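Written out below as structure tokens is the structure these notes cover.
A single protein chain has been omitted; all remaining protein chains appear in their positions.
In order of appearance the chains are A, B and C, and numbering begins at 1 in each one.
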Amino acid sequence: MSETVAYTVEKNFFEEKRGLFSWIFTLDHKRVALLYLYAIITFFLVGMSLGFLMRLELFSPGGQIVDPKTYNQMFTFHGVIMIFLVIIPSIPAVFGNFFLPIMLGTDDVAFPKLNLFSWWLYVIGALMALSTLMFGKGPADTGWTFYAPYSVTSDTNVSMLLLAAFVLGFSSILTGLNFIVTIHRLRAPEMTWFKMPLFSWGLYATAWIQLLATPIVGITLLMVVVERAFGIGLFDPSLGGDPILYQHLFWIYSHPVVYVMILPAMGIISEIIPTSAQRVIFGYKAIAISSMAIAFLGYFVWGHHMFTSGMSGEARIVFSFITFLVAIPTAIKVFNWVATMYKGSIHVTPNLLWSTAFIFNFLIGGLTGLINGALAADVHVHDTTYIVAHFHYTMFGGTIFVFFGALHYWFPKMWGRMYHVKTANIALALTFIGFNVTYGAMLTVGMKGMPRRYYDYLPEFEFLNKISTVGSWIMVIGLLLMITNLIISRRNGKKAPRNPWNGVTLEWQVPSPPPLHNFDHKPILSPNGPYDFSILEQINAFEDKPKE
Amino acid sequence: MFTNASNFTNDVDLTLAIIIGISLFFLIGLTVLMIYFMVRYHHTRNPKATDIHGSVKLEIIWTVIPTALVLVMFYYGWAGYTQMRTAPKDAMVVKATGRMWSWSFEYPNGKITDTLVVPKDKAVKLELFSPDVIHSLYIPAFRIKEDLVPGKPNWMWFIGQQEGSYSILCAEYCGDRHSYMTSKVDVIPSADFDKWYNDNSAPKEHAGLVLLKQNACTSCHSLDGNRLVGPSFKGLFERKSNVILEDESQKTIVADSAYIVESLIEPNKKVVESYSKGMMQSYKDKFTDEQLGQIIDYLKTIK
Amino acid sequence: MGHYKIPNSGHNRDDEGSKMGMWLFLFTEILLFGGLFLVYAMYRYLYFDAFKIVSEHMDIKLGAINTVILITSSLTVALSITAIKKGHKDFAIFFLFITIILAWGFVINKYFEWSAHIHHGLFMGKEAFNNLAQGEGMFLFLYYFMTGLHGVHVLVGAILLMVVAFRIMSNHQNETKYTFHENSGLYWHLVDLIWIYLFPLFYLLH
Partner (left out) sequence: MSNHTHKPKYSTDLLTFLMLMALTALTIWASFATGGTTVLAVSVAMAIATTKAFLVIRNFMHVKYDHVIYKIFIGLVSLLFLSFILILALDYAYR
């Protein structure tokens, strides 16, 4: 690693210390972020492979490659990995950890040791989840929702997986706690709340959800574990329990958690678009406040997952109504993003393309969500592959697309190298097409009535399932191409300057990769807020001048 | 879409059409706008960006319009749904039981079937029960679905408006054979229905087989030697097999009458090797002694 | 360079920040118990009569004693924090020791209470327990679960307070630096807060 940039005498954070232990016991937020990144990418590959195999299984009716039980374990493990090990930590733990302190103008999060501890909890939780593969009757076959009473009676390793989710939950809580305190206490002295970059607002809203919703699912999962151990019917009706209460408690967390996934992603979009358009963001306050509004309203809509569950009719109506209210702040964000492109000076970079691909996918995801929210319509589409498509559009087409977009946006900053732009664009195009073929077909077949979690299906659903599977092949090629491109560029790419995209938030004022304490000079903050491009020249003046 | 197969299809499809229409408008509109901006304001064409900080007027507009639109969506969803939860008083009541992994339907006169047969243009109310885990009765063509929650009675209703045979699917994940938990609903003219309903002629099948089918045994135990969730019934009688007792020790048993009865009442006491404990629910008090005799008689015949 | 020093470093000592972190942690604790309180509330509603019947097995006297113990210990923790702020280190340690003794008193009292129940067979898997009606078993199970989890918190709190006492003795905590002491105190008060609700819910509503 000889990529010390010529004009700085300070070592970057990679060079500061070497060896395995300097990583796994590091107190540097940037290293913790990278630790998370490597772990998450690994699990993402595992989860993806499972998704890929599931698509193969569904290529034709009847059994193809596995038996029903294995299929059920596959989608459960796929869901658990993707939700608890990939998407919830993805953006906050990787990009939040790396960039939140830099964007606030400080050198670390508020509790560096706690931050490292969260990562360790993540690893422990992940190992616990993986261990279910090794013993007994194999991983749980309950679906990632663990609905009682099936999860109480199943003889697979449900308890271990639940405990893993519990531990992972605490990892997520501690990350959130750290971010809240960091944002309250460690902003640069001149940075008032409404001068924070929008990514921090996204993380702030997210952190509150992590903090206040996760414990509820934690204790709920624990109740199921204890119930399995003692055979007492907290949720099992044969012993007097109420399975619907389980669903309530599960979704009290698991609805808000979808906003844990999407709010940081929306924050990143609010960074990439102004930078690409070289102009101030449209409606800064509207975007900032709508993040908080989504987080707040998101707590009260959980019942929309239970429209056919036997919950009381009155409750269903109230939940449907509030569900529609959540859509409004989201709409406001989308409109403001598009308006930000108006009269910009747009540089069409891979990161902008990932972002627009995100907006397109997320529009489909969000708008299909409106159908789910409408009572009569949801009765039809509930628990069909339509829902599966809805959440892949929001989670995969939404959050994961932004995750990759952010990887392309901040790649030069994190590793000090540029990647091959054309390859990046081709990879995006393949992924985008494959994605929409896969899930577009799933959306349609779900609307025709194919239930989800189906190992086998009626012949009339065959054609669309075949298309969906073929789509997943295209997507595979795209994603593998992207990952290869980034890995190769990490070694052989051109050296990156401080500010490759001419951004004005604070992370572009530090060297690439940043030194241990991030800043080599006092950060320049515009009094007009975080997206004031008139200070660009001042920022870029640091580029080549050796500073003292 | 718009098949009119049940009294709900029109309302549900209308709700879907309205929301999809509005959605397509925004999806296409915003996508086109984005692409247009990317081309029109590309930095080669527009080297100097104009800073616009925002506009309160626009913010209000694009808060109010979506609010109005979602209220419309909410209204249609609500209206269609209200009907689904108000069954007419004179509806024919059928008790629908979903268990791992089959359906059975019990009519007011005691007739039990595994396909649902209903008269055209008559309201049918299904009372939903599940003895084991949650299932969900889903008739895609009718656009209806409702969960069967163990321990908590639930219901749904519909009017079949077009003759035909439609799929019944289970839409709530319920274990290994969830995707095989299917059946049919046959909508037939009233006259035919009455004939069918009052036809009490004895079934041509063995009484034991009828019992096995009615109680969903055959959804887990095949009659032809195939391995499903439980051991096949073929050759079961007087078969030797290894079982695992409650204290985890092993034992070889011979499947005689007493063992079969015990398997029904306390299935988890002796679990056949390589099969899962807890799968089969207890059928205690479900069968009379006479019926048990019929079942065993039948099992003897499929050696 | 590298000589630029950030004023707002994450590695600086920040007492207010630590306290805020502690409060946020307490919120997650409250919601952790909150999940159980929700379950309790709904089952109390569903099995109103059954809950009433079993709650008669509860010993109000023992519950009341434990309530008094916890309130007193809350007082002594608060006093010890007041003492350390005033620089009265001996007082602070003295009050902490009383708190820790009270904490153990609470645990021992709980132990006797639980063993009395278990002795009567009112525990999961025992004969008498299995014979209870549906909602009654639920009440007892919730009772064990909630007071058990609370008991774990009492133990953790007691250990924390012991560490505080040691740190005062070794002068790691003193009148200019008492965040750890204060935060442990906050944690202890949370334990009290939760008991304030557990007491009426399990003992008084009979």
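To be clear about the criterion, contacts are C-beta pairs under 8 Å (C-beta built on N, C-alpha and C of every residue); 3 or more make two chains touch, one makes a residue touch a chain.
All of these numbers come straight from a predicted model, not from anything done at the bench.
Considering the intact complex, the chain excluded from display touches A, C.
Although one chain is not drawn, the whole complex shows that of A:50, A:164 or A:212 it is A:212 that touches it. Listed residues A:92, A:303, A:434 or A:503: the one in touch with the omitted chain is A:303. Among C:57, C:110 or C:189, only C:189 touches the chain that is left out of the view.
Looking at chain A, the residues touching the absent chain are 184, 212, 244, 248, 252, 299-300, 303, 311-315, 318. If you put the missing chain back, the residues of chain C touching it would be 15-16, 19-20, 23-24, 27, 30-31, 34, 37-38, 41-42, 45-46, 48, 51-52, 55, 60, 64, 67-68, 71-72, 74-75, 77-79, 81-83, 85-86, 178-179, 182, 185-186, 189, 192-193, 196-197, 199-201, 204-206.
Everything that follows uses one rule, which is that only the chains that are shown with their structure count from here on.
If you average the CA atoms of chain B and of chain C, the two centres end up 46 Å from each other.
Those residues of chain A in touch with two or more other chains are numbered 240-242.
Within chain B, not a single residue touches two or more of the remaining chains. Listed in rising order, the residues of chain B touching chain A in the complex are 8, 11-12, 15-16, 19-20, 23, 26-27, 30-31, 33-35, 37-38, 41-43, 46-55, 58-59, 62-63, 66-67, 70-71, 73-74, 76-81, 84-85, 132-134, 136, 138, 140-141, 143-147, 149-152, 154, 167, 169-180, 182, 276-279.
By the touch criterion stated above, chain A contacts chain C in their complex at residues 8-10, 29, 101, 104-112, 114, 173, 177-178, 180-182, 184-189, 211-220, 223, 226, 230-234, 239-242, 245, 248-249, 515, 517-522, 547-548.
Considering their complex, residues 1-4, 6-11, 14, 16-17, 20-21, 24-25, 27-29, 31-36, 38-39, 42-43, 46-47, 124-125, 134-135, 137-138, 141-142, 145 of chain C touch chain A.
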